[in-house]
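Here the complex is missing a single protein chain, while all its other protein chains stay put.
== subunit A ==
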Amino acid sequence: MAKFLLLAFRNIFRNRRRTLMTLLMVGGGVTGLLLAGGYFAFMTHGLREDTIRNGLGHLQIFTAEHFRRDEIRVLDTGIENWRQVAATVRTAPHVHGVAPRIEFYGMVSNGQKSSIFMGSAVDPDAERSLGFSTFLTAGKDLDGDQGSDVEALIGAGLAKSMNVKVGDGLTLFAVTSDGALNGVDVQIAGIVESGVAELDARYLRITLPSAQRLLQSDRITNLVVGLDDTANTDAVYNELIPRLSGLPQRMTVKKWIDLATYYKQVHNLFNGIFLFMGVIVFFMVLMSSVNTLLMAMFERTREIGTMLAMGTPRAWIILLLMAEATLLGVLGAAGGLAAGNLLGVLLNASGLHLPPPPGYTVSVPFRVLHVPAMMVSSSILVIVSLALASILPAVRASRLQIVEALAHV
């Protein structure tokens, strides 16, 4: 049988031109999938790391209560003894840093006009040590140690509607945890722009101590945990659950993927496109090779008739033709993998940049990632496609009338 299947191997090289055409198509399909998929992977990977680095972190810790009900009073579902929680988190491996945050609301006034703001209170040093970036368009980032002065970063839209610039003063009003109204004067240290207009029209950032003074609370909303590597997210998550269960307050840990809605949408979109391309390649290979394989079988009618006359089981003929097609698929996939990876390396080395997409000002680098799962799936795709394409020709060959096949010229 092995010897018989050696026929398959040799038959592949019979009609070199046709074999080459099939290999080019199969290999081209794999190469195309690898490059497109590799680019998508690069984009999603970049977006993932950006999303995490822009302040999402790898894990976020809230009280369990936070997701169970709305706050009745400010921070009443917040973390009480956050330094203890942070210390517990830091004992887990791979934890690079922990940053406390408070999310709050209030009114901001310039004396003549007031507006609602969405506040975020941070520990600037902790944020910086985690590599979280602020997108300053003017001024400077918050100082970690401000003494009695209160600095703020505000969104570009909010700065515009309040008609203020860096160095100007504003007054913030908020309801304290006791239900009283409190106010604090802040000086604008910098203007930030996230790129999302709705957010920039409301955004305001102050330090954690300032917010705690304003809200009259020593609680925080959540802790943001940064890890050494995104790949460790699940492992650390599993580490943290038992460690946090010993604390007086019940905690909930969220992974970045559960909080990154935009990332998830983009990821799903790219997955969808990749899948669609896969389907196209699959049917392209299927359609064109059914034809090619039928032609190859037709040309060998007399030979197949001879084999059948000599008592070769019909199943062997099916097996032979399917083995030939599958082998073609394997060779094509191998060629496609080699070409795709080589092209990927060359493209990455060339430092090619794509023109800026709409809404962006900087051009994006064109890079492709080498994703093993994609190499495996696209190879399987074309091999299966060719194997399926060979069923019809193979079955037809096995059903040839021997006498007619022998008379075939």
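The working rule: contacts are C-beta pairs under 8 Å (C-beta built on N, C-alpha and C of every residue); 3 or more make two chains touch, one makes a residue touch a chain; residues count from 1.
Keep in mind that, in the parts below, contacts and distances are computed from a predicted model.
**Student:** Can you pick, from "Aspartyl/glutamyl-tRNA(Asn/Gln) amidotransferase subunit C", "Fumarate reductase flavoprotein subunit", "DNA polymerase IV" or "ABC transport system protein", the UniProt protein name of the chain not displayed?
**Tutor:** Of "Aspartyl/glutamyl-tRNA(Asn/Gln) amidotransferase subunit C", "Fumarate reductase flavoprotein subunit", "DNA polymerase IV" or "ABC transport system protein", the absent chain's UniProt record names it "ABC transport system protein".
**Student:** Tell me which residue among A:Gly311, A:Pro355 or A:Pro372 touches the hidden chain in the full complex.
**Tutor:** A:Gly311
**Student:** For the chain left out of this view, which of A:Leu7, A:Leu47, A:Val166 or A:Val371 touches it?
**Tutor:** A:Leu7
**Student:** To test your reading of the contact rule: which positions on subunit A touch the chain that is missing from view?
**Tutor:** Touch set of subunit A with respect to the missing chain: 3-4, 7, 10-11, 13-14, 302-303, 306-314, 316, 402-403, 406.
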